[in-house]
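For this view, one protein chain was removed and the others were kept in their places.
Chain IDs A and B follow the sequence of writing; residue 1 opens each chain.
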Amino acid sequence: MKTHVSTVVNGDAVEFLCSPSDTLLHALRNEIGLTGTKEGCGSGDCGACSVMLDGALVCSCLVLGVEAQGSQVETIEGIAHQDKLHVIQEKFLEHAALQCGICTPGLIVSTKALLEENPAPTEEEARYYLAGNLCRCTGYDKIIKAVMDAADVMRQGA
Amino acid sequence: MAALTYHAPNSIDDAIKILADASLPPKVLSGGTDLIIQMQRPKAPESLVVDVKKIPGMRDAEWSEDGLTLGPAMSCAEFTKRQDIKSIFPGLVEAAYLIGSTQVQGRASLGGNLCNASPAADTIPALIANRAICVIQGPSGTRVVPVEAFVTGVGKNCLEQGELLAALTLARPEPGTADAYLRFIPRTEMDIAVAGAAVSLTLDSRGVCRNARIAIGAVAPTAILVPAAEDILVGERISDEVLAGVAQAASDAASPISDRRGTVEFRRHVVGVLTKRATLIAAERAGAQL
Partner (left out) sequence: MSEAREYQHIGQRTIRPDGFDKVTGKANYGADLSIPGMIWGAILRSPHAHAKITSLDVSEAEAHPDVFAVATYQDFPSVNAEAVAAGTARKDLFDTAANVLADTKVLYHGHAIAAVAARTEAAAQAALELIQVAYEVLDPVLTIDAAIKDGAALLHDNMMTQGLLEPASAASNIAARMELKKGDIDLGFEAADIIVERSYETPTVHQGYIEPHATTVRFDDNGPSMIWCPTQGHFDVRARVAQLLNMELGQIKVVASEIGGGFGGKTTVYLEPVALILSKKSGRPVKMTMSREDVFRASGPASASQSKVKIGAKSDGTITAMQASLHYEAGAFKGSPMGPGCMTIFTPYDVENMYVEGFDVVVNKPKAAAYRAPGAPQAEFAAEMAVNELASKLGMDPIDLRLKNAAKEGTQTIYGPKLKTVGLEACLLAAKSSPHYQSTLQENAGRGLAAGFWFNIGGQSSVMIHLNPDGTGSIIEGSPDIGGSRASMQMMAAEVLGVSPSTLNPIVADTEHVAYNQTTGGSRTTFATGMAVIEAAEDIVDQLKARAAELWNVTPEQVDYKNGVAYNLSSDERLSLAEICAKAEKTGGQITGRANINARGAGPSFAVHLCDVQVDPETGKTDVLRYTAIQDAGKAIHPSYVEGQFQGGAVQGIGWALNEEYVYSADGVMENAGFLDYRIPLASDLPEIETIIVEVPNSFHPFGVRGVGETGIVPPLAAVGTAVSEAIGLPITSLPCSPPKLLELIMKRG
């Protein structure tokens, strides 16, 4: 038996059907068609499926789709405004903070959450906040540089 | 993934009724960071999921004259942001902060960590050290159980069918009291504790320990108190000798296993080191001049 779920994703009202056992990650990717959110582990250990759920940064593989009923979900697809990239996205590109790019959506969602919570993180704070986002390509160096640079620019803009 | 039926009741009474009447094995969903993984395992049994996050009060934390009443479904992310709690129970907040990643903390709750009853749970030793009490509601009313009695074994707790952990209460500590929690993991984040130690101390104005409560984790089927270490501390000022005794007492109290995360010898040794270091931090927080 599938359950009907009404939710808001990136500001758009969305309705979908899912089994109560389906995760939000599954619903986003397979029911709503938003494949920008990636699955790396399915157990909350890699952060590739990071999304915002009612203002909290979560792994969408550790949320049931039915829990999204009446919630606000934000995914990587909602971060740029049409063709205008968010500063964080621009800085990831400028600093070559991605190689293969599979962890990038999750990292950008997490970085946005970090900078909304703490607009002036130290490098160490950024590294700990983002510890749940695994990247196997970059060694994190350029990611952290992109995050710190984005934080600077966002503070100046604020 | 196992088939399941999902309920999200709006009151404790409704939750208790659903749990009591359940024909399938009932599972309480709080943060889901353990539960959803367990349910995804192949051959996981069909179950009835009761999401308690929509019940008023389940995600709140409020102070009264006596102390703190904590909604067990409050996420660690919300909990660790509460400066009012951190200023009184810094060790407990640190324990919550150590659970998983930022993402996991966005969902995981203290109540879930407690009910899941992993031997390696970070908040359980910290709750025990702070004498936290579980308020349990069920079809036959309310009962209270101290945290150390709530957990009965690996993955087991004392809840009966139809019962729900409704709140955790922590008494306001007397002056001169402070806590600390440390765990050992191979990396800096993300891992499950290989060993953990929580300490709550009360020092008098001369720095003499008047009260101590020490709980260690991941070195026995459940978190355990270490009365021998408490006895060494009480009546003493913090010194290298006292700390060495505390470490030894904690190591002696441990009965760990060897697994992929650590060996018996390693866990036994390291839990002593952690207990010693946590004692030192708690003492400093309690005002000891060291």
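Annotations for the structure displayed:
Convention: contacts are C-beta pairs under 8 Å (C-beta built on N, C-alpha and C of every residue); 3 or more make two chains touch, one makes a residue touch a chain.
Note that the structure is a prediction, hence the values are computed from the model and not measured.
Checked against the hidden chain, the listed residues A:A27, A:L53 or A:L134 yield one contact partner: A:L134.
Contact with the undisplayed chain is limited, among A:L24, A:V66 or A:I108, to A:I108.
Within the set B:G111, B:G138 or B:G262, the residue that contacts the chain not displayed is B:G262. Counting over the whole complex, chain B has residues 1, 42, 184, 186-192, 194, 259-263, 265-266, 269-270, 273 touching the chain that is not drawn. The omitted chain makes contact with chain A at the following residues, 19, 29-30, 34-43, 45-46, 48, 75-77, 79-80, 85, 89, 92-96, 98-105, 108, 124, 126-128, 130-144.
As a convention for this text, only the chains that are shown with their structure count from here on.
Inter-chain centre distance (chain A to chain B, centres taken as mean C-alpha positions): 29 Å. Touching chain B in their complex are the following residues of chain A: 3, 19-23, 42-45, 47, 50, 53, 56-59, 61-64, 66-67, 69, 110, 113-114, 128-133. Across the complex, chain B meets chain A through its residues 1-6, 8, 29, 31-33, 36-37, 39-40, 49, 51, 53, 75, 77, 100-104, 106-107, 188-190.
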